[in-house]
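Yeah, one chain of the complex is gone here, protein chain that is, but the others are all in their spots.
So, subunit A:
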Amino acid sequence: MTALNIQHVVKRHGDLETVSDVSLTVEAGERVALLGHNGAGKTTIIKMVLGLMPISQGTIDVLGNHPGSAAARRQTGYLPESVAFHGALTGREQLHHFARLKSVPLKQADDLLDRVGLGHAADRRISTYSKGMRQRIGLAQVVLGQPKLAILDEPTSGLDPVSRHEFYDIVEEMAHNGSAVMLSSHALTELELRTDRIAILSQGQLVANDSLQQLRERASLPIRFKVTASTDTIESVSDKLGGTRVNCQSVELMCRPDEKIGVLSAITALGPVVKDVDVTPASLEELYRHFSRIEEKSS
């Protein structure tokens, strides 16, 4: 079932077109990451999906409803970018408030506080919370009432790696329970393993929208090999494989994805002189730069 259906959406501010003809769908149980640098149109799209900003052209369908309609809002969870709840309230009071607004039993809010690891701090004021703890309150209010669509705007900015990991565990659980999740992020590396599809926005246009695997194949960015030998054998390794010497023990070489197996067998043919091999496919960062650049060149 399609939870979010964005079709040919355009947003204009006067003469400036901040979102140009973007089409994107998110299915139930799917996690889609929206990538793009500042000003690429991520937050604009999110605000149009929430009905907080009028759409200049095109249509958005949220679970069969108009964006911003009462029915759509009831089934949508949203985490704004860098949200700061009122410091005078305790975490429990704040979450109970959200539970009342969503007509969800308060018990569920209490359980969620434990689930996001705030059980011990629930009755302390939010002003005493760390950034990570505040963000957990934010995530807990999204999960409240198990929304059919969850929209997270830069949810992990400012979080430490452990918190991020726990954060994505909860996102995964939501998706597992059938929620469609759309999140925008700058922290590219963490998305590689924890999203099903990646949509890249550049200057208001959707330049890529596919799984990481497919994006890698399409971009066919070089794979990086790092071969480590010892100081006295490195010379011969370098002669046989080519590539560049990075220090007195290692050689670095690049190849296209379809040459990967050939290079690997050449390395293994060297036998015991090779102490170690690192194979690194193109990272999401490189893919992101690749797709953003293509768009910039053509425009």
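One rule holds for everything that comes next: a contact is a pair of C-beta atoms (placed from the backbone, for glycine too) under 8 Å apart; a residue touches a chain by one contact, two chains touch by 3 or more; residues count from 1.
In this text, contacts and distances are computed from a predicted model.
S.K.: The hidden chain: which UniProt name fits, "Cbb3-type cytochrome c oxidase subunit", "Benzoyl-CoA 2,3-epoxidase subunit BoxA", "NADH-quinone oxidoreductase subunit K" or "Membrane protein NosY"?
M.R.: Options "Cbb3-type cytochrome c oxidase subunit", "Benzoyl-CoA 2,3-epoxidase subunit BoxA", "NADH-quinone oxidoreductase subunit K" or "Membrane protein NosY" considered; the missing chain's recorded name is "Membrane protein NosY".
S.K.: Considering the whole complex, which of A:1, A:52 or A:261 touches the chain not shown?
M.R.: A:52
S.K.: If I consider the whole complex, including the chain that's not displayed, which of A:37, A:66, A:100 or A:218 touches that chain?
M.R.: A:100
S.K.: Could you tell which one of A:82, A:230, A:247 or A:268 touches the chain left off the display?
M.R.: Candidates A:82, A:230, A:247 or A:268; residue touching the omitted chain: A:82.
S.K.: Can you list where subunit A touches the absent chain?
M.R.: 47, 50, 52-53, 70, 73-74, 76, 78-86, 88-89, 93-94, 97-98, 100-103, 125, 141
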